[in-house]
Every structure is written in structure tokens, then in C-alpha cells.
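Handing you a structure now.
For this view, one protein chain was removed and the others were kept in their places.
So, chain A:
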């Protein structure tokens, strides 16, 4: 612990990041450039989220890290260990007990509260990037609120697939102004973004921070005749029987066997402890995976 400054980054860097966060909160959805630091993990592993978490952490905080909803996958485990070692903060797997939640690709099923912060890891913060490769042009489009191009992408989806096939990183308009990439969360989570907690987004490689303050209006883009739909697999969880949670499909064998389980492992565990039993029965082990059958 004494080998590191609290939460790894030096105080000047944290100040710089906090300034970017405050600016981001003041202009919801606007991408604030910041001087992203080299972190002891590769780009794409959440270097942006880690820096935002490091700047937001205090010694009294309780940290939860999830990756695709799970607390026990490589990315989540290594980032949790990183902060245990460099900040010495308490960590938890329970959403209710956490004050800061760093996440990759999911929003927890449990409703977040006003005293919580959720930090998203963002690979590509620019929602217009794949349609307009020039950064100078996309910045101008944001500045002048020229967002017609975003609908061209949705148009292409409908013309090719018959419906809006974009299922993750679904573009949203924040507080009627900026169009924002909500990071690659499934569009099932989009309606949850109007929440009580503070939402911070960090993109390390792209050097951008943006934010959504509590109770901010977040609208998913759509067409009048093809309205937005928050979709999930049409099943109940095979372990906890939840019908309202986002599900992962797990291939069980090479004969077509599969199961659907909650992607939010904490939510699933809590439900099973409360006595809910799914299709695969109460004798299913608490971990998912091929042996779970």
C-alpha cells in the first residue's frame, strides 16, 4: 500500500480527471477530452474506467466491479484486485452495498440509489465514428446538433434486417441535446439510464470522459413507425427463474443443449438465496458453466 499513492494515480492527475468529470456533469453527454494516463493494463481492458474510478474513490468507499454483469470474470477480478492493492478500499459483490460500481457492458439489475456512482468502461465514445471517420467533422456535428446521420444507421438496420438490429451501444440523446454512445451495454439497459445514481463514462485510449447526472432525460433514438424496444432473450433464468433480468445464453454440449442465466451474477445469487428456483432446479451449482447442468 505504501508503495502507491492512494488509488495508483498521483494527486495532480486525479485533479485533472475530476475537472473533466465535473465539466462532463455540467454538460450531460458532451465528450470532454482529458490527458489519459498510461495504466498498468492494456487498452481495451478498461483503462478509462479505471482512471475515472481512481479519481472518484475515497478511502471510505466500497467498490464493486462487474464485467458483462458478472463479478467473477477476468476483467472484473483483475480491476477489483488492482484497487484492493493500490487503494486498500473495501470491495463487495453486492450491488446494494457498493458506493462505486465500475462496469463493463452492463447496468446492474438492482435499482441504483442517489449515493452511488456507476463508472462505465467505454471503448469508442464517438457514436458517429463508424459513419463519419473525421474527428473534426464529428465534433462539428455535435456542436451544431447535426444528428441526421445517426438515423441513417438506424435506417440501414431496418432496410437490411426489417427492424432496428443494433442491440448494444444503442445511441441515446441526453437531455434533448447531445447524442451519446452509452458504451456497449445491451439496449435492454438503455431505459435504466434515467437513474438516481451518477453515471460516469471513461474512454482511456480515446481520451474522453463524459457523464450523465442523476435523473437526466435519456432517450433512445428511433423512428416513429419503428419505436425503440428494450429486448432480451425470451426466457426465464434457468437458475433463479427471473423473467425481468437480462440473460446470457450458455452452450452446454455439442448436441444443442443450452441454458439461459442472468448475466447479473449478484442479482441471480440473491434470488436463489431467497428461495427462487429455475428450470434446472435447486441442485444446480451456484456457478455457471458447462458443469452447471
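Simple rule for what comes next: a residue touches a chain if its C-beta (ideal position, glycine included) is under 8 Å from a C-beta of that chain, and two chains touch if they have at least 3 such contacts; residues count from 1.
Here, contacts and distances are computed from a predicted model.
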Hidden subunit of the complex - UniProt protein name among "Phosphonate C-P lyase system protein PhnK", "Septum site-determining protein MinD", "Amino acid ABC transporter permease" or "1,2-phenylacetyl-CoA epoxidase, subunit C": "Phosphonate C-P lyase system protein PhnK"
Selected from A:6, A:168 or A:226 as touching the chain missing from the view: A:226
Residue of A:97, A:151 or A:258 in touch with the missing chain, whole complex considered: A:151
Residue numbers in chain A that touch the chain omitted from display: 131, 144, 146, 148-149, 151-152, 155-156, 158-160, 223-226
